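All protein chains of the complex are present and in place, except for one that has been dropped.
What follows is subunit A.
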Amino acid sequence: MTKLLIENLSKSFGESQVLNQLSLHVKEAEFVSILGPSGSGKSTLFQLIGGLYSPDSGEIRLDGKRINGKTGSISYTPQSPSLLPWRTVLGNILLGGELVGETDEAAALDMINKAGLKGYENAYPYELSGGMKQRVAFIRSLLSPQSLICLDEPFSALDEFTRLEMQNWLLSVWEEDKRAILLVTHNIEEALYLSDRIIVLSEKPTQVKKEFIVPFPRPRQAALLLSEEFLHWKKKIYNELRVIM
């Protein structure tokens, strides 16, 4: 049942300790958001899960297997879209699978259509708007063969309209094929609207400060954003964060 299990993870860069005995888990088909002040080590956490660095101490387990310092175990969308400029939309989307030797062009084209990018299959990234690039990066993640998806502030560079549209699109895709998602954000509304569970991090050296289970039923509707209950939860989490910042 547990997809990702992180136990007592610590990491320092030189003198400064970033993560201090951090523990968390993500269950199968669960959408978990991590909320934390900027500089608290959220991207560092993802880079540890992704195997870019090894932790100083602690365990990272995916499906029970230890993946400390092992790359290629998660599907990752970085803070910026990070598309390869010399590849077309289709080429970029196929990249994740290509690296492990399994590409599915039909699935990619299908996803491109669903994401409203029909006709852009052969466009280069420079020809796309910010929102479209982000969408391509999402599809690349979703079509990568790994079972855990890690999204690092994927909506932060988008304007308000595009953001809501993209959030709804992500939810609709995810409802169809529920994989475990770990999302980093510093937007409370976004965390509430999207996730099943919210993990609030402390300041550096970072630990898990508090956890909230989000009670809203799925599929979520945009109307939820204006409801009394949503506002109540927003306040609750805001107060928790205010103590930190």
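To be clear about the criterion, contacts are C-beta pairs under 8 Å (C-beta built on N, C-alpha and C of every residue); 3 or more make two chains touch, one makes a residue touch a chain; residues count from 1.
Basically, contacts and distances are computed from a predicted model.
Its record in UniProt calls the unshown chain "Nitrate ABC transporter permease", which is the match among "ATP/GTP-binding protein", "Nitrate ABC transporter permease", "Cysteine desulfurase IscS" or "Phenylalanine--tRNA ligase beta subunit". If you put the hidden chain back, the residue from A:S10, A:S33 or A:S73 that touches it is A:S73. When the whole complex is considered, the residue among A:Q47, A:S147 or A:Q207 that touches the unshown chain is A:Q47.
Residue-level contact of subunit A with the missing chain is found at 47, 50-52, 71-76, 78, 80, 82, 84-87, 95-96, 98-100, 124-126, 144.
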